[in-house]
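Entry: subunit A
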Amino acid sequence: QDIKDVTLRQVGTGVSAFNEIAAKAKEDLGITLEMTALDSDATAQRVATQPNSFDIADIEYWMCKKVWPTGNLQGIDTSKLKYYDKIVGIFKDGKLTPESVIAQGSAPHTVGFVENAEDKAFAKEETGFMTLIPTVYNADTLGIRPDLIGRPIESWAELLNPEFVGKASILDVSSIGIMDMAMVCEAMGEITYGDKGNMTKEEIDKTIGIFTEAKKAGQFRAFWKTFDESVNLMASGEVVIQSMWSPAITAVRARGIPCVYQPLKEGYRSWGNGLGLAKHLSGLQLEAAQEYMNWYLSGWVGGFLMRQGYYSAAPETSKLFMSDDEWGYWLEGKAATGDITSPQGQVIEHAGAVRDGGSFYDRMGHVACWNSVMDENQYMVRKWNEFIAA
Partner candidate 1 sequence: MRSPNDLELVAVTKRYGDAVAVDNVSHLFAAGTYICLLGPSGCGKSSTLRMIAGHESVTDGAIILDGRDISKLPPAQRGTAMMFQSYALFPHMSVRDNVSFSLKLKGEDKASRHRKANEMLELVGMGHLADRLPDQLSGGQQQRAALARALITKPQVLLLDEPLSALDPFLRVKVREELKKIQRELGISFIHVTHGQDEALALADEIVLMNNAVIEQSGSARDVFNAPRSEFVARFLGGHNVVSLEGKRYALRSDRTRLVTPGDEGLDVSVTSHEFLGTHVAVNVIGPGDVELTAMVPEEQFYAAPVEPGDSVRIGWTAQDLHLLAG
Partner candidate 2 sequence: MDTKRPASFYFLSAFFIVFIIFLYGPTITIGILSFQGPEGGLTFPMRGASLHWFDELFKTQAVGDVWGAFRRSFALGLIVMALTVVFSVMAGMAFRRRFVGATVLFYLIIASLVIPSILVSLGVGLIFSQAGWTVHWLSSGLGAQLTWTLPFGFLIMLAIFNRFNPAYEEAARDQGATAWQTFRYVVLPMIAPSLLGVALFGFTLSYDEFARTLLTAGSRNTLPLEIFGMTTNITTPMLYALGTLTTIFSFVVIGVFIGTLAFAAHRRSRRASDAGKGMV
């Protein structure tokens, strides 16, 4: 028996469920990966309710808070991780650099560790057992159409600016959307939050109240739930300002339509993904899964994902798999010296282009909050539903 015969079923969001990764894993490790891509909610649901339908869960850290207590995942022994050292601090103690302030919300390190493989409660600091091994993450902000807006945008508050009535959008995924809302409300000076990542009922009511009013006033053209929708809304000019994801910006630009991932003075809303091991994995399968995780952090995948506009959890290892120009453009915020291509080889930027928001440290250093699951999550979700239905 050999790990080459093992098949692993990976379920995850579209963010990183790329068949190229599976193909490369087959090539490098011999492991067969079956990837299923779902939207965030469906992924969380699958992991929480169908423990036997997957071997590896590729989920976001905020989901971790929801699904870990189900006991469907097992803690990962960090001693088995070859590249543990290379993982950036964000995923260990929450600090990108020693002087970083820890952002609000479900920051990865707060749900990143457990005392032992079986424990259902999160540990406060590094323990040697990770819940997820971090893979990709990014700092999100608002996407805008500079050509249609024609003036600089600097604040999250612009999302509710009446100037954009009928031309704004927000995403309809409550855990993420509520953070965007909070950024906006805070920027507008309407609400000062104790902790955006863990709002009180009153704060939730107030936040959603402000947005409900805006909705009724016709501020929003639509809400989007899927990547594709956000791209189309932007590309077709239905919307000029909205919450957006990085590769979506790339997709809009690839069509020759100007689109900016606008850095804002209040900072970014961030998210992170990681791979979790299904509880039922053991023996050869477990070995294969660990092998896969090590491979994941070893650089090739990192490079691949960085070209998508994400960041690798172990950026150093990826450097070997990227050209200097790519490294400079994507990570260091330098102007490109040649054409920048997507992982599929499509040219997406030409020489001279600079990444929106600058370098890795500029961007990840300005994270204002993380996507979150709050204590009042159920209440928030109901309110969110009301907001959508209102």
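Quick note on the criterion: contacts are C-beta pairs under 8 Å (C-beta built on N, C-alpha and C of every residue); 3 or more make two chains touch, one makes a residue touch a chain; residues count from 1.
Candidates were picked such that all candidates are chains of the complex that A comes from, given by their letters.
In this text, all values refer to a predicted model and were calculated from it rather than measured experimentally.
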item	value
Of the listed candidates 1 or 2, the one touching subunit A in this complex	2
Residue ranges of subunit A touching candidate 2 (in the complex, touch as defined)	9, 11, 14, 17-20, 23, 35-39, 46, 49-50, 52-54, 226-229, 231-232, 235-236, 248, 251, 255-256, 344
